[in-house]
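The following block contains the structure, expressed as structure tokens.
Only one protein chain is missing from this complex, and each of the others stays in its spot.
What follows is subunit A.
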Amino acid sequence: MVVSIKKATDQEKLAAFQNYDAWVFDLDGAPWSHYSNSCRVVRHGYFPRATFRPPGASAPGVIANSLISGIARCAGTIWKGSGLVPGAKEFIELLRSYQKKVFFVTNNATKSRVTNATKLTGLGIAATTAEVYTSSFAAAAYLKTTGFRKKAYVVGEKGLVDELSAAGITCVGGPEHVGKEVDWTEPEPQVEIDPEIGAVVVGLDRYINYYKLQYATTCLVNNSSCMFIACNTDSRGHFSSSQEWAGAGTMVAAIIGSSEREPMLLGKPASFILDHLCATHQISRDKCVVVGDRLDTDILWGNQNGVATCCVLTGVTSEAQLLSPENKVQPKLYVDSLGDFLTVKPLLPTSCTIM
């Protein structure tokens, strides 16, 4: 039976603020998660037609109405339109001033943590590399925990190779295999693989081709101890401001189809990022809250991994969708916008370290 929840009251927001020591913000929907560097109204005559709705959406929500402008493509937890959600920056600063830890998580494997942190800081939210979690970093971190010493075959883009290399892992493939083809005119065409490959790591790859599929498949099939790592398996993502594009789930499922092996998933909604974050920063699970705008990723992720969840309505999920009887994913609390948490400020005891 679905328990219907109500929007968080000031008391509930205050309780959340006081109780949770680690706030994990969803970064997906950030302007730079698009390949363009800024999020603008689409001006050049491409007007998005009425498109699909997110799975499970039963009523026209935020997306359908905002298709015309494309601005909502940048909508998320921290972003709205071409700027930050009003109050988001201030709330994050408030959290920090009360010694709360803040993290930013994205499933996008194509940009490194450093890039994400730099962009956040540039837009007014100070962030360190260690506070950013990408699914590419998760893959690299996982391999490190296994004491991985071999090479990794990468089906993915530069950001993924960067994170693996930063972890000291030698990579084969990635951008170097863009445009590589099998020569079918040769008498005996073949794809030879590096025998030192001990893992195939897959993230979004706009340059996917048969050569890479064959290379990855051969690594996995010829060597049953070769690991199969998926950064994320999202079926789609907002890679341009006007449309959703096939996501990393495509590349992963392609390799499952030919290798008949199942990957280990590191990004959301697997627990690895939360495990790593809690272990590294000595936070207990019950003191952690995930804040996001997507029920089927962020909120489900937190719920499935024993972490409290807060849904915001500045992104893809509308109140109607959240409260619909068909929705089975319930966050612990929800607010219209991250900025709404600022109402707790006057209710808080004075911080010992005033910023």
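The working rule: a contact is a pair of C-beta atoms (placed from the backbone, for glycine too) under 8 Å apart; a residue touches a chain by one contact, two chains touch by 3 or more; residues count from 1.
Please note the rule applied: contacts and distances are computed from a predicted model.
A chain of this complex does not appear here, and its UniProt-recorded name among "Protein transport protein Sec24-like At3g07100", "Phosphoglycolate phosphatase", "Fibroblast growth factor (acidic) intracellular binding protein a" or "WRP73 protein" is "Phosphoglycolate phosphatase". Here one chain is not drawn; of A:14, A:123, A:167 or A:182, the residue touching it is A:182. Touch with the chain that is not drawn comes from one residue among A:22, A:78 or A:252, which is A:252. Residues of subunit A in contact with the chain left out of this view: 34-38, 40, 42-44, 46, 48-49, 51-52, 55, 70, 142, 145, 182, 184, 188-191, 205-210, 213-214, 217-218, 221, 227, 230, 233, 235-236, 239-243, 245-247, 249-266, 269-272, 275, 304-305.
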